[in-house]
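Heads up: the structure comes next, in structure tokens.
Only a single protein chain was left out; the remaining protein chains are all shown in position.
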Amino acid sequence: MLATIVRKEFTEMLRDGRVRLAAVALLALLAGALLHGRAQTRALVAERAAAQAATRADWLAQPAKNPHSAAHYGIYAFKPRATLATLDDGVDPYVGVLTWLEAHKRNEFAYRPAQDATGAQRAGALTAAVTLQLLVPLLIVLLAAGAFATEREHGTLRQLLALGVRARTLGAGKAFGVAAALGVVLVPATVLGVAAIVGLGGDTAHDLPRAGMMVVGYLLYFAAWLGVVLAISARARTARVALAGALGLWMLTTVLAPRLVTELARALRPTPSAAAFTAAIRSDLEQGFDGHAGQAEAMEAFRRRVLAQYRVDSVSQLPVSFAGLELEEGERIGNLVYDRHHARLWDRFAAQERVRTASAVVAPVLAMRALSMGLSGTDVAHHRAFAEAAEGYRRTLVTAMNADMTRNARGTDFDYKADRSLWGTVGAFDYDGPSLGATLTEHAGALAILGAWAVGGVLLLTGAVARLRP
Amino acid sequence: MTTLATPQVATRVPQPRTVPLATLLAHEWRLLVRDRLLHVAASCFIVVVVLALAAGVRWSRAQQATVDRLRRADADQLVAWQRALDTIPADAPPPEAFARDPRSAFHVGARVGRVAGLDQPPLGVLAVGQSDLQPSYYKVTTGPRQAMLMNDEIENPVALLTGRLDLTFVIVALLPLLIGALSYGMLAGEREDGTLALVASQPVTLRRVLLAKVAVRAAIVLAVAIGLVAIGLVVAGAPLAAPGVATVAATWLLTVLVYAAFWFAIALLVAVLVRGAAAGALTLATVWLLSVIVVPVLVNVVAQARHPAPSRTALIAESRAAAAAANARADTLLRKFLFDHPEMRAGASVASGKDFVTRSLTVQFEVDTAMAPSLAAFDARLRAQQALVDRARLASPSLLAQGVLESLAGTDGDRWRRFRDSTIAYHRRWRDAIMAQAVRGEPLTAAMLGALPTFAFGEAPADAVLPRVGGALAVLVVLAVLAWSGALVAIGRVRAA
Partner (left out) sequence: MLEAAALSKSFGDHVALHPLTLRVAPGEILCLLGANGAGKTTTINLFLDFIPRSGGRALVDGLDVAAEPLETKRRLAYIPEQVQLYRTLTGVENLDYFQRLSGRPPLDRAALLALCDRVGLPAGAADRRVSTYSKGMRQKVGIAIAIAKEARALLLDEPTSGLDPQASNEFSALLAVLRDDGVAILMATHDLFRARETGTHIAIMKHGRMVDRFAAADIGHADLERLYLDHMRN
């Protein structure tokens, strides 16, 4: 019985010219998005790898010079392109692609690609994720809004129920029928997607489990939409009402809600202006914070502490370069301040993200988007992880320079020149992103809400079908 | 049975030939008012318009407040310095080069610098546009230009990705949806409900009935989209009395009118050409999807493929190489600089080439000079991409309208690019002035501080934007007229059965 219904639904849908057209258009868009994403990944991976190698080569090629001067020369960290960004480039166009790692200062990421794009880019990028998040639900609306309502309007529903077909079987049959029709688009798209990722030759052991989780997430998302739209169809008097209702829901939750919620998050959890942010850092550095003394005072205290530690009267009697020690102490104090402010800012972003995720209770696309970006390695959390890794590397590098100066520049301080071999003692910057586990923990809320939506969609459908009237 | 050999003339009192339009309008109004859909859709839209306006005002005020605060801090700093300088005796020993001392050109010019700020455009509340990506202030020091331009405003990247709920988004994306929601069933709905047959059996043309339907819907939509926004502008305190601003605001509302007219024509075409309300709704949704999402996304892809944005990464490598080269030639450069600027040779002892400050300034100067052609080429490529997109906007009325609305609001990036160019020019003047002081090696005096260059953005008159949007607006008008012509031709063919 169920198989008969599924087959009939499936056949009926495939015979509908509009459905065929929509399916072909969607598949073409998905294929185009994958090709476009793949080309971009190829280009960016190569460009960033070359740049990272070049900046490392610049670092190693420095002549003999003072280590502190080398620390000022610094090195660039280029944000790597994740392979899965092919599917969803997330916030990548809106975060800087590089940061300069130098002494004393934690620099911000510079050059957001979107700034070098035209205003048209704000309308949206062609990615598989956007297509899946926005357009597949629309295809579901097209396929499912009439499922019950059209049959009710044409009177065939009355006949079916009169034949003794159980409403529940009918509901399941329609759901699986639509799912089968969706499969016609989504199965080839998945194959293409996997092929695109494997073809890029990244770390498949890292990428494929993430892609697998993404498939799970999208299935939950589509199941939710399917359940809700079919439930609307089961309750609506006519196909027109069902369609208007489902389209309205799509527009409110996927077009309007993300922007509305973003404004809400901005209002509830405001972020400081860049000027205020730097001013606060400067003030903490100069005047001190939370019981920490200001820079001048702290350095004076440090001098006294060092003298006491080495039991000498003046810095010239120290067995090490005081300038090196002083620089390192300056870094330590500076890092405390930078950590404090950056952590606060990142936490603010995370708080805004929580507002967004919580709002996914009314707009599932928000949860799906967060999960998709997270698994693709293109969400804010991944950017933060990279920024912190880069900052960690900066500290390693600067500390190594200061340590060399402390050891070897006694008496000569800033006139001391380190040998070129020093540069190679600091390893190259190597970055591994957060693990799948960490990403899933980060987005556990989004995953839970998606799951709840899927279950809710099925329950809504079951409830609507249980009270099915012809 | 009577025979009717000759046509009889009606024997009754002559009747009005046509039904008064007022009757049709009043009836449509009554139907709409009793329709739950109108209440839901219109109240949603009104709420969203109010929210968007509030968000625009909030954004605009916050931006302005930040710039004001920075300017005030600069002014306060200057006053404080001048006061401090007044108390320092003229024969006090000159400060060390790196001292935090207002007499040190390095401190004033390289460490502290000045702020170049951009005021919010008068109608900025209408569109956030690109202003969340483009900083409205720069810290100008003697540092390299590229470093100055690197400073971005802090914003959650997800907010940038999502885009803002501003009035332009509401008009461009949501207004067509409201029009569609109110209009998709205006003919097919009556046909499906069966009332159309009864109406068609009356002495009134369906053309007239349909136009009345559109008129009532248009009145509702425009009352909200134009009336509410106009009131909102006044309430939000937009400086409409300033010269030209009211004209630009009126043009903004006119653009909304034209855009709405376009979508009403599409709704009318779909009502007439597509049988079935459900099919009509789908068709409208598809047209909307193409205009608002698919075509802009494809335009983007084409722009990126045809004119890929040049690589910032490569630019960084290049500027590093330029810096290295300049550093290696620092002494030569400094001598050349002094040769070119004989007036600065006075402090020759300081300008021996060993002084770190003058040396590093010279190097930076050289880096900026060396990088100028690359940066110009970079900007040229971006402009080529922008030009392509400007042409491609024709493919989507929504992109076209968005461009016009953001340009009129002053947040499309054009005004910002002029601001950035002024900032770059100011940076050059600032660097030259500070450099001159540093080379001379004299301590700064209160008078010298007061004479340092100040930033002024040559704001164009508010209505200077009008010629720039004229072309796009004209195209939008042509599109609307074409759509209406099509609709009016099609409407004549509509049948009741």
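Per-chain numbering from 1; labels A and B assigned in written order.
Just so we're on the same page, a residue touches a chain if its C-beta (ideal position, glycine included) is under 8 Å from a C-beta of that chain, and two chains touch if they have at least 3 such contacts.
Fair warning: this is a prediction, and the values are worked out from it, not measured in the lab.
A.B. asks: List the shown chains that the missing chain touches in the full complex.
C.D. replies: It touches the following shown chains in the full complex: B.
A.B. asks: Out of B:Ala54, B:Val112 or B:Val199, which residue would touch the omitted chain in the full complex?
C.D. replies: That would be B:Val199, which touches the missing chain.
A.B. asks: Out of B:Leu31, B:Leu289, B:Ala395 or B:Leu466, which touches the unshown chain?
C.D. replies: B:Leu31
A.B. asks: For chain B, which residues lie in contact with the unshown chain of the complex?
C.D. replies: Interface residues of chain B facing the absent chain: 1-4, 6-8, 10, 12, 15-20, 23-24, 27, 30-31, 34-35, 193-195, 197-205, 495-497.
Throughout what follows, only the chains that are shown with their structure count from here on.
A.B. asks: Could you please state the distance in Å, as a whole number, between where the Cα atoms of chain A are centred and where those of chain B are centred?
C.D. replies: Each chain's C-alpha centroid was found; their separation is 26 Å.
A.B. asks: Which of the residues in chain A end up touching chain B in this complex?
C.D. replies: Per the touch definition, chain A meets chain B at residues 18, 29, 32, 36, 47-48, 50-51, 54-55, 58, 76, 78, 90-91, 93-98, 108, 110-126, 130, 134-135, 138, 142, 145-146, 150, 238-240, 242-244, 247-248, 251-252, 255-256, 258-260, 262-263, 265-267, 271-277, 345, 349, 352-353, 356, 379-380, 383.
A.B. asks: In the complex, go through chain B and note every residue touching chain A.
C.D. replies: On the chain B side, the touching residues are 37, 41, 44, 48, 51, 55, 58, 62, 66, 69-70, 115, 129-130, 133-135, 137, 139, 150-165, 169, 173-174, 177, 181, 184-185, 188-189, 192, 276-278, 281-282, 285, 289, 292-294, 296-301, 303-304, 309-314, 316-317, 320, 324, 382, 385-386, 389, 392-393, 399, 402-403, 406, 412-413.
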